Structures are given as C-alpha cells and as structure tokens.
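Below is one structure, written out as structure tokens, with a few remarks after it.
With one protein chain held back, the other chains of the complex are shown just where they sit.
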Amino acid sequence: MKVITFGELLLRLSAPGYTKLFQRDALEASFCGGEANVAVSLANFGIESVFVSRMPNSSVGKAGAHSLDYFNVDTSKIVYGSGRMGLYYLEKGASQRPSNIIYDREYSSFALAQRSDFDWEHIFDGADWFHWTGIDPALSDEMADICDDACRYAKEKGITVSCDLNYRGKLWSSKKAQTVMKPLMKYVDLCICNEEDAEKVLGIKSENTVVEEGKLNKSDYSNIAKEICDLYGCKYVATTLRKSYSASCNGWGAMLFDAKESQSYFSREYDIWIVDRVGGGDSFSAAMIYTFSTSKTCQEKIEFATAASCLKQTIEGDYNRVSVNDVEDLVHSSGNGRVRR
Amino acid sequence: MKVITFGELLLRLSAPGYTKLFQRDALEASFCGGEANVAVSLANFGIESVFVSRMPNSSVGKAGAHSLDYFNVDTSKIVYGSGRMGLYYLEKGASQRPSNIIYDREYSSFALAQRSDFDWEHIFDGADWFHWTGIDPALSDEMADICDDACRYAKEKGITVSCDLNYRGKLWSSKKAQTVMKPLMKYVDLCICNEEDAEKVLGIKSENTVVEEGKLNKSDYSNIAKEICDLYGCKYVATTLRKSYSASCNGWGAMLFDAKESQSYFSREYDIWIVDRVGGGDSFSAAMIYTFSTSKTCQEKIEFATAASCLKQTIEGDYNRVSVNDVEDLVHSSGNGRVRR
Amino acid sequence: MKVITFGELLLRLSAPGYTKLFQRDALEASFCGGEANVAVSLANFGIESVFVSRMPNSSVGKAGAHSLDYFNVDTSKIVYGSGRMGLYYLEKGASQRPSNIIYDREYSSFALAQRSDFDWEHIFDGADWFHWTGIDPALSDEMADICDDACRYAKEKGITVSCDLNYRGKLWSSKKAQTVMKPLMKYVDLCICNEEDAEKVLGIKSENTVVEEGKLNKSDYSNIAKEICDLYGCKYVATTLRKSYSASCNGWGAMLFDAKESQSYFSREYDIWIVDRVGGGDSFSAAMIYTFSTSKTCQEKIEFATAASCLKQTIEGDYNRVSVNDVEDLVHSSGNGRVRR
Amino acid sequence: MKVITFGELLLRLSAPGYTKLFQRDALEASFCGGEANVAVSLANFGIESVFVSRMPNSSVGKAGAHSLDYFNVDTSKIVYGSGRMGLYYLEKGASQRPSNIIYDREYSSFALAQRSDFDWEHIFDGADWFHWTGIDPALSDEMADICDDACRYAKEKGITVSCDLNYRGKLWSSKKAQTVMKPLMKYVDLCICNEEDAEKVLGIKSENTVVEEGKLNKSDYSNIAKEICDLYGCKYVATTLRKSYSASCNGWGAMLFDAKESQSYFSREYDIWIVDRVGGGDSFSAAMIYTFSTSKTCQEKIEFATAASCLKQTIEGDYNRVSVNDVEDLVHSSGNGRVRR
Amino acid sequence: MKVITFGELLLRLSAPGYTKLFQRDALEASFCGGEANVAVSLANFGIESVFVSRMPNSSVGKAGAHSLDYFNVDTSKIVYGSGRMGLYYLEKGASQRPSNIIYDREYSSFALAQRSDFDWEHIFDGADWFHWTGIDPALSDEMADICDDACRYAKEKGITVSCDLNYRGKLWSSKKAQTVMKPLMKYVDLCICNEEDAEKVLGIKSENTVVEEGKLNKSDYSNIAKEICDLYGCKYVATTLRKSYSASCNGWGAMLFDAKESQSYFSREYDIWIVDRVGGGDSFSAAMIYTFSTSKTCQEKIEFATAASCLKQTIEGDYNRVSVNDVEDLVHSSGNGRVRR
Partner (left out) sequence: MKVITFGELLLRLSAPGYTKLFQRDALEASFCGGEANVAVSLANFGIESVFVSRMPNSSVGKAGAHSLDYFNVDTSKIVYGSGRMGLYYLEKGASQRPSNIIYDREYSSFALAQRSDFDWEHIFDGADWFHWTGIDPALSDEMADICDDACRYAKEKGITVSCDLNYRGKLWSSKKAQTVMKPLMKYVDLCICNEEDAEKVLGIKSENTVVEEGKLNKSDYSNIAKEICDLYGCKYVATTLRKSYSASCNGWGAMLFDAKESQSYFSREYDIWIVDRVGGGDSFSAAMIYTFSTSKTCQEKIEFATAASCLKQTIEGDYNRVSVNDVEDLVHSSGNGRVRR
C-alpha cells in the first residue's frame, strides 16, 4: 500500500525533562507535525509512505526533510519555497501540571502555499490512500482549496481518503471550522476524531459524556460515529478514548465504527504512565490506516491501533518509533513490560 | 503589597536524575533557600518582593543575587561581606528510596551576620509584610537577635509578620529551638508549620497523628492551630498535610485556621507524582502570603496555596515558576493535566 | 567474610532516558554484569570482595577494572588476555513498553577463557565464600569445566558456594542448560533462582503459578525450593518474587527456604516505581550472601535482601550503590521516602 | 549615567559545539540581540541600563525579559503585544568554515511595532544617553519613524545619542539603508561603524582597504571617520578593526576618532582564539558608551572598549559577562591568561 | 552520476570532548566507516549514492542503515544477516596527545560476508562508478574475492572504479596487503592513496619524504603516482598531503596526477585547526569522485576535493555534512571564516 500524507512539518522545541520553558538554556529540537507523524509511523510499519508539504528553502527546511528521510519516508514530492519553518515550544506537564504548547507557526512555508504549488497528478502517481487532517484547512482559505483539490483528485482515482478532524481552537473558531470542513467531509472514507472534534468541527454533540470529568459513555461514541457516517457517507469512524487522570497517567482505548455493519468495536483499555503524549493521536491514525493493508478484522484493527498509540506515549518525541512486531507483541501480551533478553 | 523576606540563599548541588551523588561527574547547580524560594514565588505572583540577606562578596555571591534578579526580586537590600556561600548536596529519592540532603552551610556569610549589618528602617521602607523562618535563628544566637530586631521593628510599623517554623534537627535541638523561638512568636501574625514543627519548636503535640504512618487527623490539626493562636496571639495558622506514600508519590493538602472565627478550612487533596518536592512548603507559604493581597475567603486562600504548592512539586528546582493564572487554572479544574493547545 | 565472585564484566550502552536506541546520538556507558554487580554490592556492604574474570588487555578492559576498583572490589585476580569486551545495548522500557536488551558478547575475553587461565589455589586464598551464576557455563563448554574446577576446589577447602541459576534463553537452550548445570548443583549451598530458572535449568516446574499473568503462589515456591534441596543437597534456596504490573511499576518480594528447618520465609512486599530494574536480582544475591556474615535470622535475612534489591531498582545503573545503613533504614521504616535532612 | 537602549530581543538557537545545525537533537537557547547585548554589557559595568522594546505577550516573551532582568537591566519600559519572538539559528564556524546565521525574525512583535507603542517622554525620564542601531529602521518604515521620534525627543532633552550603523544586507539594500539612515545621522553624537557599514549605510568608501583580504589601512579609517563627522556633525566615530585569519582566530583592534581634536586613537591589537564572536561588536559599543561615564582619555577609552570586546569573544553566548575590573585587568596586563588563584 | 560504494558500516563510540575513554559515563555514538563516509559525502553533493554492505539483522543494524537514509543514501542494496555490528572506540587527541582508536570489528556481519551474499548484476544496475577501499579485502580472504567479483563485473560493464588504498596495519601486514591488492589494482581507474599506502600496499617507496618529520617533497609524490599508473594502468592518482604539526593543527593539501598528460596538479594548502580529523581522507575521496561528474579541470578537481576535506575536519563526526556550495565558497574565498549573515 502506498499512502500520501499531506500537511505541515514543524520544529518542536521542548524544555528538557520537567523544567519550564527557558529554565535551562537548552531546548530539545525535533521535527514533527500531525501529518508527518502519521507518515513516519506508516514507514515504520513497512508501508510506502510519501509526505507532501511545502517547506522553507533553507538548511532548516532541508534538515526537516532529512528527519523524514531517516525513516525512509519519501520526501521527493515536497515543494520548497518562501516562508519560514513553523515551530512550537513545548513544556511537558507532570501530575496536575498540564503540558503547554506555544505555537509559532504563522507565515510558515506551508501556510503560505498556493494551489499551484501542488501537482496532484504527479503526487498521487501509484497511490492507494490519501491522509490529511483538519489542521491543514485551518491554516488558510487557500489551503482549504488545496485540500479540496487533493481530495477531489483522490476520489476520482479511487484512492481511499482518511481525515483526522483534529480541531485546534487556536487556529480557527468552531464556526469557521464547520463552514470549511463540512463540504470536505464527502470525500472522507475513514474519519478519525474524538468527541471534541465531532462537536467543534461537525457540530455533532454527545449528550452525556463530559470530557473534562473523564466520563466516557460507550453508546454515545457509537451514536456520534453513526451520525457522521449517515451525514457524510464515511465508511469508518475511528475514535480514541483518553481518560486524563493526570498529566502523568492516562487511560487509553479506542473505538472503530463500521458503517456497513453499523457496528462499533471497542479496544482493550490501557493505563499509561505517560512519557510523551504528543503524537499519540497521530500514531493511532497511522496504525489504523496500516491495518487496511492487512486482513485484520475490525476488532483486530482497533486493538492494533490502540496498542500502537499506547506504545508511542511511552517514547520521547512525536514520532512513533515502533515496528509492527512491537505492536503485535503488546496486542498479544498483558503489557506487563518484562525485559526482553 | 510589598513583602520583605529575610533568610539565607544557598547553592543547591543536585545529582542528575535518579543517580546517587557523584555517580555522574556533574552536579545540577541552582540557588535556593527556604526564604529565597518564598521571595521568588511572590515575585512570580506579581507581588513587590524584597529579599534581605548577607551574602559573600564574590562572583558566587553575585551569581546568587542574579538568580533572584531574574525573577524581579528586589536584591538591592542584600548586604555583601565575608564568609562563604552555604550549600547543600541533594540526592533525589524515588519510590522507597528517600531524598537525601547533605548540608554544608556552616561559616556562610549569612550565618556570620551581625546585628549591625541590617538597617531595618531602610529595609522596611514602604513594606506591608515581613516573612522569616525558623531556620534563621537556628543559625546563630546573633541571628536570633537579628530576627528579634526585625520583628520588633516590623510590629512597631504595623507590618504583618509571618513565620514558617521550619524545624531542622540538623541545625538545633528541639530544646534550643523552643528557648529561642517561643519569645519570638509574639510577633507572628501568620504562623506556618506542620505538626512536627509545632511539637519540636513550640512543644505542642497532637495526640493521635503519627506522621510516619501517614495517618492524619483533621481535628488534631485544628486543635494544635488553636493552641498556637491562644498561646501566642497569632491570627492565622497554616499547615500543610503531606501523606508520604513514597518518595515518588505524595498526598498533599493543607489547612488554614482563622483565630478570629476559631475556624479551620481544609483544602482539596491532591495525589502528586513528585518531580521535585524540595521547596514545596516554601511555595505554600508564598502563596498563602499572596492571598492576603487579594479578597479571597479563607477557603479560597487555602485552595490557592495548596494548588500552588502542588504545582511546585511537579517542576524541577526549588523555585516555584508558576503564575497566578496557572494556580487558578488548577484550583478551578480537575487537575487532569490535559495539554493546553 | 571474603567473597570470591566469578563472571564476566560487560559494557552497558544505554539509550538516554526513555528514548529508543540511537534516537539520540549518545549512549550512557557503564560497566556491569550479573556477577560484577554482586561483587560491587558486597563491597558496598563492607565485605572483602574479590572479582575474578578474564578481560581484554586494552584501555577498555582496564577502564572496566577501574570501575570495580572505584568500589574497592579487589581486581588483582583478574586475568587479561585476547578477545574483546562483551557489551549489551539497553533500551529502558516504560509503562507497556518493555525494556529491550541486545547482547553483543560473543568472542569476549571471558568467553574465550581457558581452564589454565585461573589458578584457583591462588584465587581462593583466604576466601570464605564463592559465588557464580548460570550465565558462566552458558558461555562455553570450557567455561562449564572452569566452573566445575572452581566449585570442586572451593568445596574441598570448605568454602561456601552460592549460585544464581540466571537462565538466559539467548545463551543456551533449556536442554543444554540442564545437561550442564545439574551436575554442578551438587556444589551449591545457597541456590538463588526464580521460578523460570527452576523450570528451565533444573526441570522443576510449579503447578499453578503463571508468571506472565503475575499470579504468584506461595506454596508453589516452597515446594520448588524443597525439591531443589532434596535433589541437590542445597542448604538454602532464595527466590525473588516479581510481579510485573508494567515496565514502570513492579511488585517485589522474596522467599528464603531453609532446608534444615524445611521452612520458608517470605519478605514484606514492595510496590516499586522502577528507575532501573537491571541488576535487581544481582543486588538480591549480594544482600543475601551478606546476611550470612551477620547473625540475622532467616526472616531478617530475607527482609534485608528484599529491601536491598528494592532500593537498587530506584537507582540508575546496574550497580547497587547503597550501604548497609540505607538497607536497614528501609527494613525498619515504612518506605515512605521522606526527605532526610 | 542612565542609558536607554532601543531594539529587538531575539532568541538564539545554536547548534552545540562545532556541529552543523540539527546534527544533534538539541539547540542551545539564549536571548540576545545587538541592542540587548549593549544593555546587558552596560548593566555589567554598573551603568543604569534600560532596554526598550516591543515583545510578544507570552511566556516566551516573558522569559526573554527575565534574561535581561538577570543582569539588572531595567525592563519595565518594554511593551508587550502581538507578534512572535524573532529568532535566529546559529552554526558556529571553525577554522576555514564560517559561522552561519539563519534569521527567522519576520513578523516579530518588534517588527510590528507602531509609533504609538512608545511614550518617549516616559521612557527618557532621567536618561543621559540613548543608543540605537541601524538594524532598527531596517525592520520597517514605521520603525524608521519610531527611531526618528526617539532621536528627536532625545536631542531636545540634551540626551547624547549613539548609533551603531550595523549594516545587514539580509534586511535591506544599501540604497534603502542610505535613504533612511542619512536623515537620521544628524542626531548621532557617537557613530559606531566598521568600514563596510560606512560604505553601505553612508556611501563613504575607503580607497585602499580590502576587507576580504584583511588589509587594514589606518589612515583610511581616519579619513572615513573624519568625513562622517564633517557630513553629519558627529562628535566621535568609533570603529572596530577585525582581521579574520580564520573562523577560529581573529586580530582585533579599534579606533576612536575625536572630531573636536580631529584626532584618531588606535588601540593595542589582540590576536584572539575565538570562543564565540557573535556580540563582539555590541560589547565594543557598550564599553565605548561606558567610558563616557568616566574621566578616561580618548586613548584610554579605545583601549577599554577593545579589551572589553576582546574578552567577550572568549566567552560563550552573545552577552558580555565581564566586569569593569576584568576589563581593566586586561588593559593593564599582557593578556597572557595566567590563572587567578 | 550513480555511484556504488562498498564497505563496512561501523558504530563509532567517542569519549566526549577532550576526555579519555570512560572518564565520563557517556559515549557519543554515530555510525560511520571509510566507505560509508564516501557514500554520505556523495549524497550531500547531490550524487545518486548507493551503499552496499552486509549488516546485522537487528535494531542496531537498522539504526545504522537509517543513519545513511537520513542523507538520502540508497540503502536498499544492503544485505542483512548474522554477525555483529563492528565498532570502534575513539579518544580525540589534542596538541601533543594523539587521537587513539581501539577497533572492535572482528566477527562483524560485514567481515563474515560470503560471495553469494552480493548480486552484482542487481547492485550495479544503472551505475556509473564503483568505489571501494583497501580496508575491504583486509577483512577476510572471502572479502578479497568479493572485491574481485565486484571489480570484474564493473569493468565488464564499463563502470569506472576507484579505490582508496587505505592501509591499516592493525588489519593486515604489508606483505599480505601486497599479495592481495596488487592483482586487484588492474581494475582501478582512480587510485587514492597517501605515501604510506603506496609503500605498504604497493611496495612503492619515495626516496626523500619522511612523513613523521612532516617533510613533503612534491616531486616525490609525482614520481610515486606516475609509477602506480605505469604499473597498473590507473588513469588518475590522487594523494592527500597532511602535515601533522600537532593533533590540533594540521597542514592540508593534495595532488592529482593525470596519467594521460603525465602531469601533477597541487592544490592550495590549508592550515586547519582540527575539530575532528577522522573521515578527512574519505571526504577527499568523495569530493574527488564528485568532480568527475562535472566539467572541472584537473586543477579545479584537486582544489574542490582539498577544500571539501578541509571543511570536513572542522565539523564533529565522520560524515562530511557540507554542500557543493559550501565547498565552492571556500575554493573561491580566502577561508577567513567571516560570519555569513
């Protein structure tokens, strides 16, 4: 399977350990981004993974592309041009102290992209799957048009489309998000979202669940997923179910809704001692996409994707550096973490 | 509100991570001290904060003062002179292994201070509040006299006085502490202490609580606080309630006793996954003092101080680097640590 | 008491923090090894500790010996020769992600050792105790003969022999292990093993316990220990009881079986937040050996050894850097980790 | 003397040691900027130093201000608002490999500043000196107007004005620079520049010196300085004379031209083994300004400024962390670097 | 141009800074190797670069391949199998103290390779150039046969062959080297060597030059090169000319001999302040190969290759991380290291 992922690569600058930003005079530097994280995960699962973006024509931009080359992500379709490397500062939370992200991504090369920058015929050559997220069109109206271009082209060619709704209140309002995203939903075969995304991006609200309080209601999730499929014709909706006990410990599970069967599949649930939760959702998306290249059942799909994204959160950095074997080992074991020797 | 804090600045030399001292050939170096920690916290809460001390006239002493300047603590009242920079070595505990502190603070510039070093009229100019701790008079008899000078002057000028009893068995005996501290208690408006302090410094013992076993009895705490107020005329007693499950996890709450109402207010309790517990009590003192600059009720005061000191323990280093907003966010949320983005 | 420990010193190359191997461009480097860990622990307990090995005649080998000299382990009986320094790469697990060890120890100086390399008369001069592990004979047939030489000599001289069965599936098969180890068991006074070792090395299987599921059955353990003593004439069997909840949290206890009394002694159990579990078993062996130099009862012995090995797992690195006092403090306290100051 | 310095604070992200950018996954992070460097140097010389800027209203902006508070620079006149923290990536050169700077400073809070942001009457209260640089007006036309506002106000109040021409080809063309800067020169009492600045910013070209070839002609420098003073009424021109032998070794000297006497004063010349050359020119400006608060002769002024900026280049980071004593020690010694003990 | 490079990838473990090995408890870890260094350099120059090797089928081996993927080196022709990752320990010298390398490369996957491991028809598909070094056949007799296989196949297909003689006394004797290498020389179009290589590998000795004393005689070098071409039919001989003043400072130049013209071309000479000299020769080979994809004259070729390898020695690590532009900048400048901003 060949997957095209479209989005922005960012530079992540993290305060070391559990310090506050600039408490120390060093920042950990790595490249990442919701869509790039998916591309890397897929490559690590052995999928032919292509990352499409627009990046600054500088040694910073080149270093970003090399960070993907490292994982054998195909970066030959990246366009280089004006604009800066978007970045974010990260302060890792602990216990009652939340992680804090300060974005500095305006005027980035990606945000400044034009429709003419992307030759979708060339990009989609040989592709089986197209993945994008709700962050893309939030960056500019032009970018919303670009997403429309890409999705339309993909559908014409019979390429499967997945989208992680990924609502970011710092990028756009719920109202704007709905205006832009609803028309794009018709292209989406696999919709990935959590409850907040469904409400803010599609206006679909559960009745009982209160995320803040960590109360998760299984039937609510099924209802939301069903409604999405009914309204927009999606074939699948995949939802992660995070229970935030604290910044250091989370419950983690997920659900896959199969529209054809009108059936929900819930994964086993993990209590995770968090090493780095950023990128958890992206690793879930990637693993879910991966399962469509295998003959897994829906239950197996959701178990694989949940285990993969559980493991991501035990590793430092946004990228999920685990293999299919690592994930299968967790799926088929108790997750008791005994040393392998 | 302008707060004068009086005490010693120390150099903290910590073994990195969870290593033993000198297991690695580097030490993390930061400046701190029970009273300096309070001064920094107050400055971070937007309070006009003045730190008064005597420090070595060397580049080490200057660097110490700069570490306070960084937070906009007013260091212009610090006196420089002979003597060394006191320091301590810290080995951070984990699980069943306790943190270990080795003091090397004898013959420090502060311990060698003379009464004539401090011009209290000049120091207290415009001040509203004076904070000191039981560590100060433990360092020398002269220092006990200096504390008496300061307190007396403060009371004459109508400046509120707070004291954290802060008993340190390595500095003086309980007997000596009682001899020195009891006469100083008459100046104290807000007394901050835990149960051990009350017993060792004031000879007031609870009947039922056994700290070692982590059993905490609420009415005991109220009784102790009431007795302190009755004996010494304090207006408030604030007490932290730590349950040491292990070096890695503590229960954390607090109580404020209002003598006028003869009423105790207990905070919500947090289970903290500890990043760095040193300075936790100091951040509580600072936050408690801060609340007197606002129109908070007693219950709000104790919630704010407890939340502030909870957050401190999730950050590396002695200083509490959080803002009023950070604390209010925790007070008004579940403390589930969701990422802010 | 003078203890001779025989085994291989390895170089451990660990990925920093919770990164995957080579995610960062640095490796933490320390020397260690099942038997060397025992020798260091014993030296830290004030025991005259001699480490016997064969090591590469290079600055790498010399640095390895110096890492033992640091703890006052007697390295004068080490033989230097051809071959390389064996090493292993370690990736520290977290939560559901297991630690991963990649061995690169073939063709090491130790694995290439010949019987003629060791002059046991010289080595055992003044010795009271000899400790070796099942890793030794797994390395080569020659090494199995060397172990036989050493044990035979020790028994002749009335030196107590202890052996940690320490089964390593990557080094030999269960079948081969049984062929080699069973004849060597007759020399062993104190046998240290866990359930897996008993099954794989001696073919003694418990009926009910399922390690993977974390179910531990106390009577099973007693039965296994009794069987070992009955079959091979061991005087004591000591067993650690680890419950792997996750890579970050383990239950930890132990049992000592006294053949003469035909009685099992179970220790108190600790829930450990793991800093570094590698070397935990070795620190247990060392502490158990140490207790035979004191007048402790069986219950005291097993409490001491369990507490010592609990503390090890809260420190970075393979070596247990705690003193007898540190261990006694834990034995006699609740393990609540209060700061010592 | 009270000095007001006006300019932008930047975040500097440096590759560690002599690595290329992103060769390691960490960046050294410090705040700096041509004008901020001057403000810090002045504070370290005991001058009352005020830094005026517009900075982002975020924890990044606040951390930047704290980095100046550390040195007791007065940051109370800084305005906070929209926009980002400008930054630059630095790769430190060595031998034949030049240092490389990649700017990412567009759309910064400072670059977006409006005339109405600055209340010069309030800012200049009690000030004796105003320092700005040619980087300021290069950032926007509005900023050029702001510089005009500031200079005009300063001159009206009899405040001395210094300007470091500081031509940056990446910010504006020589043509634009001349159009903007020439009208501003009438306010400048002390003009700091090197030969390239004089040519690019003022169109004044020396006849013989070829910077690239490291040929420096003393009379040329005098002529240029004289022409600047004649044309614009400057009282002093100060010029650094750098001979770039390699990225690791530079010759360093300077000249001060006194217009009243029409006399040039050349400093002693240092061969510097470069630790970090960024900020060298700024430390020269600061030291030169400082000398006007003393009774030094012109020769003493130029020796002090050259020695101060020589020392800066032997310390890591942009800020010059030396004291007046450190500089005087070098002025009065051979610079042989004997240990002080 | 598509270049196939054949050799071993090693793990380099370096003591940090100027410490001795194991003075600190960390090692810098990077992958490298004489031939891999060439492959990376070529990729950085925009050449289609394929690295062929045999590597361990483990996460260590995979990480090694990823380190090449990072630079877009084609690693798809690498064979994975048994054996270990060869490695070396490096202690960086300074001043009079030489760098020290301790190899631990025996029994590596590459050294254990069989002729049947490599399908040269598949490997050479579309290739223009084949590069190998004298280290390859030094590892085993089988490897010498493999080199013969590869060279023979390359010549048949009209692929240009280059070889860096690269004599390593720790791997084989001069006598053995001559026996093996002389018959392979007939395949070599471009021979890269220094004087020691010529003597030890080919038995061709200069008369006057004494390397130890740093005396280099230009005509000697020409004579040696001519003799090589005459004897073995090479078209070009390229030689680096290093003057070791100390471990910290070297003179660096090179010569290219063109057999057709019977003419030697000497480059400009650089005095380099050494950051990391390991890999200097490899970066020279790569740059020399690169020049054959351009229309450079012989003089331009040797200037480019010398400048490229000069720059390498100013960067940490074995890999040369510079671009064609970086090299051209040095070729056309004085190498004075002025900041680029």
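Labels for the chains are A, B, C, D and E, by order of writing; each one numbers its residues from 1.
The rule is simple: a contact is a pair of C-beta atoms (placed from the backbone, for glycine too) under 8 Å apart; a residue touches a chain by one contact, two chains touch by 3 or more.
The structure displayed is predicted, hence computed values, not measured ones.
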What are the shown chains that the omitted chain is in contact with? A, B, C, D, E
Option from E:Lys2, E:Arg97 or E:Lys235 whose C-beta touches the chain left out: E:Arg97
Residues of chain B in contact with the chain that isn't shown? 13, 20-22, 25-30, 58-60, 63, 66-67, 84-85, 89, 100, 102, 104, 106-107
Applying the definition given at the start, please give the residues of chain E touching the unseen chain. 17-20, 23, 93-101, 103, 168, 170, 212-214, 244-249, 277-278
For chain D, the residues touching the chain missing from this view: 270, 272-276, 307, 310-311, 313-317, 321-322, 326, 329-330, 333-341
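Just so we're on the same page, only the chains that are shown with their structure count from here on.
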Return the distance between the CA-based centres of chain C and chain D, expressed in whole Å. 62
Among all residues of chain E, which ones touch two or more of the remaining chains? 25, 66-67
Testing understanding: with touching defined as stated, what is the shape of the graph linking the protein chains, line, ring, star, complete or other? complete
